[in-house]
Structures are given as C-alpha cells and as structure tokens.
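One protein chain is absent from this view; the other protein chains keep their places.
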Amino acid sequence: MAATATAPAPDAQLRFPPPALGARPIDRAAWEAAFRHVRDETERRAAPLSPEDQQIQSMADASPTKWHRAHTTWFFEQFLLKAHVPHYRVFDERFFYLFNSYYVQAGPRAPRISRGLVTRPTCDEVTAYRAHVDREVGALIASADAATLAAVIAVLEIGLHHEQQHQELLLTDILHAFAQNPLAPVYDPGWRWPRPGQAARDRPAPPRGPSAPEAGPVALAPGIVQVGHAGEGFSFDNESPRHDVLLAPVAVDRALVTNGDWLEFMQDGGYAKPELWLSDGFLAAQAEGWEAPGYWRRRDGVWSSMTLAGVTAVDPALPVTHVSYYEADAFARWAGRDLPTEVEWEAACPQLGDAFGHVWQWTRSAYAAYPGYRPLPGALGEYNGKFMVSQFVLRGSSVATPLGHSRPTYRNFFYPHQRWQFTGLRLSQYRA
Amino acid sequence: MAATATAPAPDAQLRFPPPALGARPIDRAAWEAAFRHVRDETERRAAPLSPEDQQIQSMADASPTKWHRAHTTWFFEQFLLKAHVPHYRVFDERFFYLFNSYYVQAGPRAPRISRGLVTRPTCDEVTAYRAHVDREVGALIASADAATLAAVIAVLEIGLHHEQQHQELLLTDILHAFAQNPLAPVYDPGWRWPRPGQAARDRPAPPRGPSAPEAGPVALAPGIVQVGHAGEGFSFDNESPRHDVLLAPVAVDRALVTNGDWLEFMQDGGYAKPELWLSDGFLAAQAEGWEAPGYWRRRDGVWSSMTLAGVTAVDPALPVTHVSYYEADAFARWAGRDLPTEVEWEAACPQLGDAFGHVWQWTRSAYAAYPGYRPLPGALGEYNGKFMVSQFVLRGSSVATPLGHSRPTYRNFFYPHQRWQFTGLRLSQYRA
Amino acid sequence: MAATATAPAPDAQLRFPPPALGARPIDRAAWEAAFRHVRDETERRAAPLSPEDQQIQSMADASPTKWHRAHTTWFFEQFLLKAHVPHYRVFDERFFYLFNSYYVQAGPRAPRISRGLVTRPTCDEVTAYRAHVDREVGALIASADAATLAAVIAVLEIGLHHEQQHQELLLTDILHAFAQNPLAPVYDPGWRWPRPGQAARDRPAPPRGPSAPEAGPVALAPGIVQVGHAGEGFSFDNESPRHDVLLAPVAVDRALVTNGDWLEFMQDGGYAKPELWLSDGFLAAQAEGWEAPGYWRRRDGVWSSMTLAGVTAVDPALPVTHVSYYEADAFARWAGRDLPTEVEWEAACPQLGDAFGHVWQWTRSAYAAYPGYRPLPGALGEYNGKFMVSQFVLRGSSVATPLGHSRPTYRNFFYPHQRWQFTGLRLSQYRA
Partner (left out) sequence: MAATATAPAPDAQLRFPPPALGARPIDRAAWEAAFRHVRDETERRAAPLSPEDQQIQSMADASPTKWHRAHTTWFFEQFLLKAHVPHYRVFDERFFYLFNSYYVQAGPRAPRISRGLVTRPTCDEVTAYRAHVDREVGALIASADAATLAAVIAVLEIGLHHEQQHQELLLTDILHAFAQNPLAPVYDPGWRWPRPGQAARDRPAPPRGPSAPEAGPVALAPGIVQVGHAGEGFSFDNESPRHDVLLAPVAVDRALVTNGDWLEFMQDGGYAKPELWLSDGFLAAQAEGWEAPGYWRRRDGVWSSMTLAGVTAVDPALPVTHVSYYEADAFARWAGRDLPTEVEWEAACPQLGDAFGHVWQWTRSAYAAYPGYRPLPGALGEYNGKFMVSQFVLRGSSVATPLGHSRPTYRNFFYPHQRWQFTGLRLSQYRA
C-alpha cells in the first residue's frame, strides 16, 4: 500500500476493524483507536501531496484529495455529530453543502463536476476541520451514554468503512491527475507492486486460504451454495441478504491475468478485432483510442506505465491493471474463456491466489440487488442501492485498498468503460 | 396488430412458423408459404406510409421504413442467395454496403445515423429489390437439392424471425417519427389497443395458460427450475443453453401495471422524488424532462397520448407503455414492490395474464449470457451476444409483435433509458 | 443553371424583375408574369427530385426541398394574402407554424433541425398548397384596388426575391444531401459549370462591364467612393444606406482563383501549415479533417468532385468552389495576398471578370450594418439585420443564383466555417 510503504504506521499492529467489533459490552477504547487509525491513514495518504495536488479534479469521475479529506469528515459531522451531540458546534455551516457528495436526502449539494473549483477552504482549513471533528467524535465515543452508544457506534462503523473507500479513491484519483501532467510526477518513489503470490508488504493474509496460487484452476462442483454476508462483522447493505444460489459446473483460475498475457492479446491485434468485443465496448475503444491498458505508454517499441512511483517499465509477471470491463470481456473472448460471475468468484474465493491486495477483479455480473434486498432507511440508504444499474461487480481488493477493508462478500462496482481504478481480471470456464 | 386490423390478411389462417417446422422430410410448400406470409406482412405494415414517411430516421435508435424493407431483404440476399444460389445475379452490388446493419463480418456498412440520408434507391426501387429477392428465394426453396435444403431452411428460418423483429421496429419507429410532427399524423385510424384479458384481434392464444388474469399474484415455490429454450421449435441463440436456476420465494402479479396506476404515481409526485429513482435514472429523467410516459401530452389538465391511431385519450384501464426501465424501476420502488427477474417471469409465465401481445415487460435482469452460452459461428453470431452489456431483458411481447414471434423463453433487450418501444411492466414481491 | 439546362423555360425571354419595376402606373400583367416565372423556376428545380429526395435535411444548415417549396409559399400567404385579401381562405392553419423559418414576430415556429422530420404534408400536398396560393396571388394582383396595389406589389417583390434565394439554397442543399449518399446520385446529368469568361448558358450579361477578364488586376485609385444601393430597382435593406467610404490604394484581381491554383496550395502542404491559418480556422480544419475543398474525393491519386452532375473530375481551369472563409483566408496568406473588402469589391466590380454567375466570392469584411442602417419595421425587418454577427460578406453570385438576382451591391453572408454553398474567391493586394 502506497503511503505506508514509505511511512510505516506506528500502529501497524492494530487491525481495523477492532477485535471487539460486535461484542458486548462495546469497547470504547478499541473504537476510539480504530477511529484514529482510519483517520490517520487518510492523512498519511495525503501527506506527499502539495496544496496544488490536493486541489484538482482531473475528470468528472475523480475528486480532489482535499475534497476526499473534507467529505469523509462531513460524513461524521452530518450523520454522527449533528444527530448525537447536543448543542453541537458546527465547524462551518457552509460545509454541509460543499462536502455532501450525493446524499440527496441530506440536503442540497454542489455539482460533482465543480469540486475542483472550490479553492477555499484551503488544505490547511480542511486540516483544521478534520481536527475539530476528530476531537468531537473522540469525545462522543468517550462520553455517550449507554443508551445511545450502540447507535453511535453503528454510524461510526459505517463512517470508517466509508472513509476507507475514499482512501482508495484518493490514490486512484491522484494517479489519474498525475498521469495528465506531462511531467509525470511521482507520488511515492518507494511505491512497489506486490509480487504475485505475496501480499503487499504490510497487508494481512487474506481472510481465508493461501495467497500463493496452486497450479491449475479451482473446479467448483455444481449445486446450491450460499452467498452474501453471514452477519458477523461489518458489511454494506448490498452484501445482503445472504441467500442460496445454484452453481453451474465451472472452473475459476487461481491466477490473475498478467501483463505478459495482455501483451500477447495486444500482439495478436486484440484491440483491432471487433469480433472479440461487445458492440459498445468496441465503440468505446475506438472513441478513446485504446490500444493498451490505462496509463501505458510506448516509446521506441517498449511499453512502460504511469504508476504511483512514476513511469516504470511494464513487468510481464505482474497482474494487468487499469483495464475496463470492455477490455476484460474482449480478452476473455480472445482466450476462449469466460469471466466468472460474482457468485462463482465468491464460491471459489478460499482457493484463489491473489484474491486480495493486488487488483480488483471484474466479474461478468451486472451490479444488482440480491433477492429481497432493501436499502437502509434515510440518507444512509442512498449508499449503494441507487447505483444498481449499468455497472459491473468487481470482487477482491486492490493494492490501494486499506487494511481491513477486504472480505469475500465485498461487492465493488464500476461502469464498464471505467479504468482508472486498479482493475484487472481472472478467467473461468464452464465445464460440460 | 396494427395494419391487419384494417386490412385482414388473406392468409390469417396460416400460422408462422409452419406446422412442419423441424419435421422430416422438410415441407417445401409450407416453408414457401411461411416465407410469403412474413414478407407480405412487412409490406402490409408499410402500406399506409408515403415515400416521404418511409424515408426518415427520426433518431439514432430508429431506422427508416424503407431501410427496414431493404435491410430484411439484404439479409436473405447476403446469407442465403449469395451462399446457396450458383451464379446468383445480385440486384445491386452497392446494396451490400448500404443495407448491412451491424454485421461487421459481413463487410463494411454505412453509418447507422445516416440511414435517413439515403434517398436513392427510392421506395419503388426497394419494392423491386424485394420482388427480385422474393422470386429468387422462392425458386431456391423449390429447387434446392436435398443435400443443401436443410442448410437453406436453417438460414431462411432465422431470416424470417429477423424480419419479424424488424416488423415490430417498423411500427415503433414510425410512431416515433410521427410523434415529432406537429401535425401528429395517423398511421391507421382503426388501430386499437387490445383490452386487458383479451388478445389482439387476430392474435393466437398465448403459448400456455389463460389470457385472462385470475385474481392475485402467482406465488412461485422456491426450488430448482429450468429456464431457456428446450430445443423444439425456433429460438435465438441467446435463449440457450437451457439450464437450472434456483428460484427464491417470490410472487409475480398476474396483471400488468395500468395507465391508472401510473397516474397515481404521477399524482404522488413520483417523477420529482429522487429517493425513488436510480441515480442514473433521475439524471435521465431530469435531462429529458420526463414527467409522464413517452408520447403523453397534457392539455387543459387532461392526458392524451400519441398512438398509431393518432392522439387519443389515455385510458386508465389499459396497460401503461412507453416507459423506460428507469421509470419502471422507480414505479416499483414507489409501490414498495419489485420488478421480477427474467427467470421469475419465465417460471410464472404459464399463469400470467396478458403475458403476450400487450406490452413488453421490463425485468430487473441485466441482459447477459446464460452459463455456457456460445454465439453462432460467423457473421450470424453477431446477432445477440455482442449486445450483452448495459441493457435489460424484457419478456413477453407487445401489440406490435407479429404473429408467431412470441414464446416464453424469448429475451428482448433495450437500454434502460429507451422508451420508444411498447414497453410496460408487471410487479413482483419476495416473500419472507 | 441546373434544372433549366435540361428543361428550358418557355419564358426564357422574360427577365426578372420585370421592366416596369418602379414605374407608374404599375404594370399588373408584368408583375403577374414575373410572379409566375419565379414560382415556376422553383418547381423546375425541384422536378428531378423524388418525394424521398425532397424530404430530407442532411444537416442543420440545410433544409428539405419540400420545405423550401412550402416556406416560400408561406411567405406569400403570411405577408401578402392574410394582410390584403379580405376573408382569405387559409389552405391549412397548421402550416403557419410548420413553415415559418425564423420570423419570430410572425408567430411560433417548428425547430429548424426537425424540418426533415415533417413527412406530412407530402410533396403532393405541398404542390396543392403552392397551386392554391398561386391562384390567390394571381387574383390579388389582378383585382387589388389602386389604393392597395402599391403595398401589394412591395411585398410581392420581396417575396419573389426571397423565393429566388431559396432557389439557390434548394440546389446547394440537395447537393449536400446527395453527397452524403454512398451512391452519389446525379441531380442533372446535363449540368455543367460555365467556362471562365462565359456566363451560364441562359444567364444574362452581368449588370456592368465585360464578363471576360482582361489581363492583370484592377487598380483602384485611393479616394472617396460611394457604395450601397442607389435606389433604383430592388434591393434588400442591408444594402442601404448608400454612403461614402474611403478607398485605400488596392488592386483587385480580375480573375477568380481556380482549382489549379488550389491544387498548388494543397501540394505545398497548405492544409497542414498552421502559420497560414487563422487560429479558429486551423482548429476547424483539423476537427473536420479538411484536406481539400468540399466534396472533393481522391481515388488513386486523382481528385474528383461531387457535383450536381454526379462525381466528375476536377478541372484545373474552373474556379475553385466549396471553400470556407477560413480556407480562402489561408490561401490568400499563402499567396502573399489579401482578400478584398466588400467595398473594394464593389468599387472594382465593373472591371472584374466572372463577377456573377460562377462562384460567390468571400470578402474579408465581416457582415455588419452600414452606417445609419435601420431594418424594416415588423416581421420583415428580421430578414437581414439580426444576422449581423460572426459572418462574412460574399459578393457576386454563383452558378446556382437564379436570373435577375445578381447586382453589384448585393451582400450575401455566411459563417466562416461554412462551405456547402458555391463559394470561391478572388485576391487583392494593397499598394504602397
């Protein structure tokens, strides 16, 4: 993971979420530590960035670093402090409008595309905002009476997972911004991709099973399995309800598709053969001029790639990343294979290599509600459900995903044309 | 069905597909009759239209009537006559380029958006083109030797179903075109919606079960069922392979949502409440200024609608139509219900009312490949698979669907913002 | 001129405007003949076109043939018959909306871009509309009492010149439409460009001076000259008031720039050298992919051009046409010369070759009001003044300009990126 590679966290032993999660009585100290841990991680990720870097929004899908820092703070102020602290002193009334993202029910909000135009408050003022809210949240955790503590912790927990999501976006957004700069700035000269079969330096072992892939694919037996979150530990509402599904006979590759594999696809003319592509996908590839994964650059016949460590040579052994769903789908067709469904991925997960901490893996499942799904009531219910159209589910987690934010039931989702995330793929095959 | 309402087909007794379908030996006469029946139906639908009407393309998604008439003819020339008639005399070499739609492997093609700019050939020349190809196909059916007859009929059958699809588009496209004209032209003054519980005048009974809805919903028992085409009779490749799926406990309404239901949604402010909508859906509704189904117009507080019979009053008892997926989804949320999945729809189909011949029914299933699906080889394989992204499946069939083109396993698909088809919905509900 | 080349007008002797113009008493018969002459010319130009051809609008700047025929008729109905015929029986009330172009004060109007979507009324109905209005106008000319005759003729005269403008657009618009068709239809196989130094076959001698260019440029002496219309004969309001201007010492070429000249510019890389271009012009050239004049096509290294006679070889001796202002300006810079101002053109006009009847000639004058200009009162005042921004003046007239519609003070105007008209250029040079 990026920033921690150069600046190891003093509390690297601490794991998020805290061990006491869900336990009774609620461990106030553990939650307060978890809160500090997550909040500090955001600042560690922002630390290498100048005020100028933190200001810009390099495309409509991205957000400024400063905005990520402020918006995650707004979340605690809006949903935790305003609701549970009597006579709460708001830091700045105007921030409720400025730093709302898309919570319609939480009030009006600034247009997404203009986030990069808000130069005031400055980075320093956002730092003060964060400190103010951190103090207030800390005090609330410490002082909430028993009657409200459970409600407080329930929102706090969502807020921490929410902030972790923005930690990942912070890195992918700044990578996109830096990639627009002809000078190709370096976010962290010490940043490195984890090797296949290894976790990132400070990343815990994946939840289940070995990280190193065994040879061959994982063959899944047909039959009924359960998918979705089982109810222990945190999950987002879109992981529920846990429910039965029927598996088809399928084999899922233990290994991720690599840059080396992708170079073969390119050398075979994969980007120029419409018969390999979805119709919309080929139109997108033509319109965008895609002829390689995102951030790849060719000079003198050699491919390199813009990364958080600057421009580096493409390593054939590493997993391919910054590919869109359209590209992943075309690659699978070229290979005579499939992308797994999200159900197949989840069923195979314990036996997969590099399931977590390398690249998010496109599945061929459109993002949709599980049977019987109902969003949370109120503004927090806008978190997931309203995006259930035209996007695809990705499973696993990436090199940019913070500690404690990976689990087998996690459902990430992006549009099929998007590729600024650390998105890759693994293949599968139906068996007769 | 539109045109036949005023001009009953002389061969209304004939059913398509012919009874001998799949039988051995192949009944040449029956196939020749089926071919004539389908070809004639296209001309019947075009008959009320002037050369000017047949020329225009009123939006990128639509095509001119003249183009539909020529493109369906091209299909037979390209895939049947060129392949199976020795020394076939091409009608006009240039038509292979002009009237290819999207078959990349069949050669270059004119840009879709400029179909409306091709004034030559004229309608009369297209009529001559159709006559030429009809003669040649008739002769081929009559004279093909036994060794090639099976291959000929296989392509012929696809071509007939392909033409039937364009027959439906011909009506929905001209309705869109006429709706742009301030004079609101009438396609057929005798055109009428079928009443609920009744099939269109000349429409056969649906494949299974009663047309009239019984009271209450159809409760489906949880468990494994099979979906997909069973192998008898024609189907498109996307209906295969037939496979097992696991049903959740769900109840599917026997009745379609009506205009009266929709007026309640509108009166409750449904179009203005973002919390009811998918995020992309609300953006689309705002951008397009939707405040009612497509073609609805309010004058002096009364809603009427542009139809194939011109502008008529909105009848609360008829099924709502010309609604997008976004609207259908918002309506379901407003009603505290769901849209069924395509699997649920197919399982419930035998017990549904008005499943066929009224409106296509949005399901909440994204259009995707069945497990193990593989498209046909060659250019005909471009028919379905390459559109399996960002669209939703609709089931049933509509008032514009020609005879013999409805079946329980049929998978229609459109983008969630589209609403120029006869698209409606029925609701469902998961049971605890 | 196109249509007349194949269908010589029976009244080719008749000149428009009629000799009695402006004379007193008003010669009713001459005006009625002029009216018939102009109206017939429109129909002659439309005659080679099928209903399909007449329907389409191939870009926003163009209009359908059918619309030109109807709109010019609307003009007489709106401004002449409704105003001056008691109890006038309107042909179809709805046409007042449908066929208004841009006269805001004449009431609401259909959006310009959707003209091509109005398939009803059909061409035949427009023919009936024209006949109805022709009869009524004829009767009005014959029967108007002396008190109103002058007012009637004043509007009639504007209407005839207005219709002549649309006659030219009718040809340029159908040429654009046919150029979009991969079949490159032929409007008139007998259509030919006039040779340099010759007028079109049935074109009268230009108003003043010889048509054949003498050698060398026309040197204008510095000093005060008068420009603008002198008050005899018809003119549009934008040609007034006649006023003094001060000429700089300048020489204007007698000859037009030819295709041969333009090929030299192209061979010298003119389209690829930004230093030759206005900044906006180079952007337009890049965005549109211009590398030759409009409608030019290269096959096997040879240039041909889409014309009203179909695709023909580019003749180096003919004047270049279908060039935008941006291109004309770049050409002049490449040649180390200037484009003349409209004042310089008008002062040099009597001595210019091919001033009329070949190509409209770009001047470097932005289209603006003459000092003290005031538009006509009422809706007719919207004719010219409201377009006086961002366009450039062209002088002369083109091969498509109808008889009697050329004069030295005529100010045509188009945007600098437009090139679907018959637009060319001549060069000039300031003298020390």
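Letters A, B and C name the chains as they come in the text, with residue numbers starting at 1 for each one.
Note that a residue touches a chain if its C-beta (ideal position, glycine included) is under 8 Å from a C-beta of that chain, and two chains touch if they have at least 3 such contacts.
Note that this is a predicted model, so its numbers are computed, not measured.
Asker: In the complete complex, the chain left out here touches which of the visible ones?
Answerer: Looking at the entire complex, the absent chain's contacts are A, C.
Asker: Of the residues listed, C:82, C:243 or C:298, which one is in contact with the missing chain?
Answerer: C:243
Asker: May I ask which residue of C:29, C:83 or C:104 touches the chain that does not appear here?
Answerer: The missing chain is touched by C:104.
Asker: Among C:114, C:143 or C:390, which one touches the chain that has been omitted from the display?
Answerer: The one listed residue touching the chain not shown is C:390.
Asker: Out of C:147, C:224, C:287 or C:302, point to the residue that touches the absent chain in the complete complex.
Answerer: If we include the chain that is not displayed, C:224 is the one touching it.
Asker: Among A:30, A:85 or A:98, choose the residue that contacts the chain missing from this document, as touch is defined above.
Answerer: Among A:30, A:85 or A:98, only A:98 touches the chain that is not shown.
Asker: Which parts of chain C are in contact with the chain that was left out?
Answerer: Within chain C, the residues that touch the unshown chain are 102, 104-105, 224, 243-246, 248, 250, 274-275, 277-281, 325-326, 329, 364-366, 368-369, 371-372, 382, 386-390, 416, 430.
Asker: In the full complex, which residues of chain A touch the absent chain?
Answerer: Touching the chain left out of view, chain A contributes residues 50-56, 58, 66, 94, 97-98, 110, 114, 116-123, 177-178, 180-183, 185.
What we mean here is this: only the chains that are shown with their structure count from here on.
Asker: By CA centroid distance, what chain is farthest from chain B?
Answerer: C
Asker: If you average the Cα atoms of each chain, whose average lands nearest the overall Cα average?
Answerer: B
Asker: Distance between chain A and chain B based on Cα centroids, please, to the nearest Å.
Answerer: 39
Asker: So the centre of each chain is just the mean of its C-alpha atoms; given that, what is the distance between chain A and chain C in Å?
Answerer: 61
Asker: Give me the residues of chain C that touch two or more other chains.
Answerer: There are none in chain C.
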